[in-house]
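Have a look at the structure below before the remarks.
With one protein chain held back, the other chains of the complex are shown just where they sit.
Chains here go by letter, A and B, matching the order in which they are written, and residues are numbered from 1 within each.
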Amino acid sequence: MKNTFTRYFTLYRSFLSHNLKNEMMYRANFAINVGMDIFFMLVNVFFFKILYGNIDTVGGWTFYQTLILVGSVGVIRELAYLTFRKGFLELGEYVRTGNFDVMLTSPVATSAHLAFRHVSLTDSFGEGLMGLVLVGYGFAHLDAATWISIPFYLLMLFNSLAIYYGFCLLVNGLVFWLVKSQELNTVVYYFMNTARYPREIYHGLGKGLFTFLIPSSLIATTPAAILVGRADSGLVLLSLGVAAGFLTLGLLFWNWSIHFYSSASS
Amino acid sequence: MKKYWTVFRVNWQNALQYRGPTFISILGNLLHISVLLYLWNAIYLGEQQLGDYKLSDLITYYILQLMINSMVLSYISWELGEQIAEGTFSNFLVKPLNPLHYWFVLNLSGKLFEGLLVLLVGGILSFILINHVTLPSEGMTMVYFIVSLILAGVLAFEFDFAIGILAFWLVQINSFKYMLQYGMFFMAGALLPLDLFPEAFQRIAHLLPFRFLLYFPIQIFLEKEAQPLEGFITAGVWIIALYLILQFGLKRGIRRYEAVGK
Partner (left out) sequence: MKNSPRSPFVRGGLGEFKQIGNYIMSVIDVKNLNKTYKTHRKESGLKGSFKGLFWREAVYKEAVKSVSFSLEEGELVGFLGPNGAGKTTLLKMLSGILYPTSGEVSVLGYTPWERNRDYQRQFAIVMGQKNQLWWDLPPSESFLLNRDIYGVDHTIFQRAIDEMVSLLDLKDLLDIPVRQLSLGQRMKCELVASLLHQPRVLFLDEPTIGLDVISQEKIRSFIKEYNRLKKTTVLLTSHYMQDVEALCKRVLVINHGGIVYDGALSALSERYVDHKVIKIRFDSPQAPAPPDTLSGVVEWDTAHAVLKVPKKEVARTTHQLLSDFSIDDLSVEEVEIEEIIRHIFAEQPDGAGKRIEE
């Protein structure tokens, strides 16, 4: 028996290539997707541009620093589409039609099978690309940019990806009771959408809420803060801890919630 | 007429069946709005200001934006597009229902259902924030506001329906729909009030009908709209024009649909 890691890596590659072939069928769609993503990102930038036309800082972050926040969210989104997100978007349909059965009978962990089933390079490609551009652009305009921070930045991006995955497992796992997943997906969408505002805007109760219950204040802020040079070890440790916690809780909850799947026979 | 009432009622029962999602939906909206409130609060705490909006104006703007978004704006295009793509739309061809009217009622029923919930949440929120929101100073404003909401609802439905029936001509248009919808919302003033935009953008936004979806009603509510009556008439003209275009488009679409033989 091959070890688990290589096995899942092979599986991931297989799923990715199948999804790519599938996406090739709709090449026009790809162009539209990229165009759309760039459009979305530009709207976000435009939003902050207008905002910063009236004010100087948001929570202490300047315009260029904010661009790194916005860009980081884009990059994390693309990474998420490349690893798990789309499967969760489709989960409601799987549960409603009973097609989730296949995930339960095949010899692959459901949390990975669902994640891999719809891995997509193209779905959020423009967002990732645009995100990189924004991060680069913002980075180039920083006063105190140090190249040494880049590997740490990347590391924390993956840490944020882990938080995101854990959060997805926790929220989307509710689908086994609700059957409908649209609302759950909206919650996750808001979660990522609000991640582009810096953590510093929260205070008091909100700070705790958006750190430990809905950790959106860490997703973009932690990696971006490293690049910008605002991060302290406390923030990094907090992010690492939250990621570990959410991943563990997410997997536990997910594996438990599967018990409540009542396979529809339509 | 009775058949449309039945459509309306059954849809409500359906919505109520799923109580979990309803609560989650409210929760999600609450969280979203609270993040925005934190954002504006942080900005104004730093003694900064956006245009001539007071903090209370902005808070009101976004609460109203979210409320109108779920109470008034239509999201039927997803289901409509899906039905066309999957072929279940054929049901309409054999039934004595006008699809345009059917979906209008369906949408209306859904909106009123959500509306009650959102009104409840928005009401509670406003009550908590009573000292931080801007309320109209005269009764007439509310009348104008309600008229503008009705216009917004009808217009939003028409745009959404138009996006939905694109499925007759295009396959796999989900992402395209997103873009159209998002662009529409942006030009409606969903992200930022239109008068904070650069001059040129403001002028374009003023010519387009999308401002009637969000910006226009909210401006009325905030008593910042100088020409509400002129706006009503313009919106009315758009509604009628779009209705005619939609009926025509629907006819063409169905002809194409039958030709493809789904």
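Here is the rule we use: a residue touches a chain if its C-beta (ideal position, glycine included) is under 8 Å from a C-beta of that chain, and two chains touch if they have at least 3 such contacts.
Since the model is a prediction, treat every value here as computed from it, not as a measurement.
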{"item": "Residue touching the undisplayed chain, where the options are A:Thr146, A:Thr248 or A:Ser263", "value": "A:Ser263"}
{"item": "Which residue of A:Asn99, A:Thr211 or A:Ser257 touches the chain not shown here", "value": "A:Asn99"}
{"item": "Positions on subunit A contacted by the hidden chain, ascending", "value": "2, 7, 10-11, 14-15, 18, 21-22, 25, 97-99, 101-102, 104-108, 113, 259, 261-263, 265-266"}
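Everything that follows uses one rule, which is that only the chains that are shown with their structure count from here on.
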{"item": "Interchain centroid distance [CA atoms averaged], subunit A/subunit B, Å", "value": "27"}
{"item": "Touch list for subunit A against partner subunit B, complex", "value": "26, 28-29, 32-33, 35-36, 39-40, 43, 47, 50-51, 53-59, 174, 177-180, 182-184, 186-187, 190, 193-194, 197, 200-203, 206, 210, 214, 216"}
{"item": "Parts of subunit B lying in touch with subunit A, wherever the complex brings them together", "value": "18, 20-22, 24-25, 27-28, 31-32, 34-35, 38-39, 41-43, 46, 48-51, 171-172, 175-176, 178-179, 182-183, 186, 191-192, 196-198"}
